[in-house]
Every structure is written in structure tokens, then in C-alpha cells.
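Below is the structure I would like to discuss, written out as C-alpha cells.
Removed from the display is one protein chain of the complex; every other protein chain stays in position.
Labels for the chains are A and B, by order of writing; each one numbers its residues from 1.
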Amino acid sequence: MRIKVNRNKCTGCRLCLQICAIEHFQEINPKKAALRIEAKFPDPGRFRPYVCTQCGKCAEVCPEEAIQENENGAYIVDKEKCTNCGECVQACPVGVVFQHPDLDYVIICDFCMECIGVCNTSALVPWEKAPKTLTKEV
Amino acid sequence: MKREGGMVIYLKAGSELRNRLNPDVDYYTRRVVTQPGKTIREILVDLGINPGLVAFGYTRGRLVRLDHVPKDGEIITLKPPVSGG
Partner (left out) sequence: MANGLAGTTLRIDLRNGEIKRFPTDESLYRNWHGGRGIIAKILYDEVPRDADPLGEENILILNAGIMSGSFIPAGSKVSFGSISPLTNGHGDSNMGGHLGPMLKFAGYDMVIFEGISPHPVYLYIDNEKVELRDASKYWGMKSLECEARLKKDLGEDFEIATIGPAGENGVLFSCITHDFGRQAGRTGQGAVMGSKKLKAIAIRGNRSLHVHDLKGLRKQVKGIIERTKVHPNMEPWQKYGTSFFMRWSNDNAVLPAYNFRTTYYPDVDKIDGDQLVEKCLITHKACFGCWMNCGKYTKAVIPGKPEVHLEGPEYETGSTCGSNLGMKDINHVAYINWLVDELGMDSMSSGGVIAFAMECFERGLITEKDLEGHTLKWGSVDDVEHFLDMVVNKRGIGEWFAQGTKRAAEKIGRGSEKFAMQVKGQELSGYDGRWAPGMLLSYMTADIGAHHNRSWTITVDIAEGREKVEGRAKIVVYLQHIRPLFDTWCICRLFWGELDITHEELVESLNYITGWGVSVEETLRISEKIWNLNRCHYIERNRANGRFFDYPPARSWEDKIPDGPGKGKGLTKEQIEKMLDEYYDARGWDRQGNPTREVLEDLGIGYAADNLEKLGFLGKPIPGGIPPVRGEKYKPKAF
């Protein structure tokens, strides 16, 4: 299961960022989220969410083999093994691997789908039959 | 479902307007038996609701004025005026 982005429906409310951090860190902090919202104003005047595409590049480049794919296709970070070197941050083609000064490991989406639960405009929706081999966001 | 030349529509409202609508289908919705050809405004008056308390109707994703004539079975949201601002 992946997350489909209907980018023209995003209104920039950032609820997805809030719930992601609340779910994973029990904190209110949009900078600890595993997705990002790009705002391009005044021209063209649009928001665009970027979410993990499960391409696996992060796992490929990790020198510690700290990132492993689980049975749902999500790439899970082993917090003990991760050295926070940032190779995966550089490698991610969508820019959705994050580091934060509070943490000594990286943040990667685990597809808990909480963001979909709070998105009221269908900018983020479940994508059951997403192709596996896509490396760039649709 | 028609009744003796009448027709049925569904009106939905929230906030203060909902109290005046007296929903009977679900929390927001009232089933109304009315005559074809009546406007929303006339239907509101029949129900004892001051049309001035309704800003517009909203049906099938579009805004309609109070002179809109509903079709049989139509579901219309009654949108109250903004509470200022």
C-alpha cells in the first residue's frame, strides 16, 4: 500500500506533518514528519506534497544496512544501526528522508497512513495497486 | 417517492439553522414533502424558516440561489450566512 498524491488538491494546511510527528514522536513538530509540503508562491501559486515512493534508494546506499524493506513495502530504519550519516538523505530522489537535531537516526515514512486520516481534501489517498518500480513521484 | 402529486426533497443544515430545520432523517437532514415548482425560498416559508437566515443552497457541488426550484429527490444543503468575516 502506498500513498497517492493528488497534488492539485493540497491546500497547505500541514495537518499531515503534524499528525506524523504526533504519531511517531508524541510531539507537535512539523519538522519531525516523514513527508514534506512544497509551497510555490506567488507563481504558480500551488502546494505540492512529497511522500515516499518506496523506491528503496535509501536502503541501497546505507553503509550500515540500517534500512530494510518490510512486508508492506515500507523502508524501516533500525535506530540502533543508523549512524545518521545522511547518505540516504542525499540519495532520496523525492527528498523525503529527514534528519533532525534531536535525533541520531533518520526519519523515513513507515506508511502508518495517519496522514491520510487527517487529509480532508483527498490530496493524500491510499494507493493499493501502486507499481513497485517507480522511482519518482507521480 | 411521490405522494399524491407532491414530491420529496431533503434539506440539510448545521449550526443554528439546523435547530430550525428539525432534522428527522439523520443529525443534519430533514425529509420534506413539497409541491413541484416551489422555490427553496417558498419551501422555507412553508416550513416556518425565515429565508433571510439562509445564505444559499448547495446541491451537487454548486451554489444555488433561493429561487432555485428543487427536483424530486434532490438533496440541498442550506448554508447559513457566515457568522461574520
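One rule holds for everything that comes next: contacts are C-beta pairs under 8 Å (C-beta built on N, C-alpha and C of every residue); 3 or more make two chains touch, one makes a residue touch a chain.
Fair warning: this is a prediction, and the values are worked out from it, not measured in the lab.
A.B. asks: With the missing chain put back, one of A:30, A:56 or A:73 would touch it. Which one?
C.D. replies: A:30
A.B. asks: By the contact criterion defined above, which parts of chain B meet the unshown chain? Give residue numbers in ascending order.
C.D. replies: Within chain B, the residues touching the omitted chain are 12-16, 18-20, 28, 48-50, 52-56, 58, 61, 63, 65-66, 77-85.
A.B. asks: Suppose we count only contacts with the excluded chain; which residues of chain A make the list?
C.D. replies: Answer for chain A: residues 8, 11-15, 18-19, 21-22, 25-32, 38-39, 41-47, 100-102, 117-118, 120-121 touch the chain left out.
Just so it is clear, only the chains that are shown with their structure count from here on.
A.B. asks: When the C-alpha atoms of chain A and chain B are each averaged to a single point, how far apart are the two points in Å?
C.D. replies: Once rounded, the distance between the two centres reads 43 Å.
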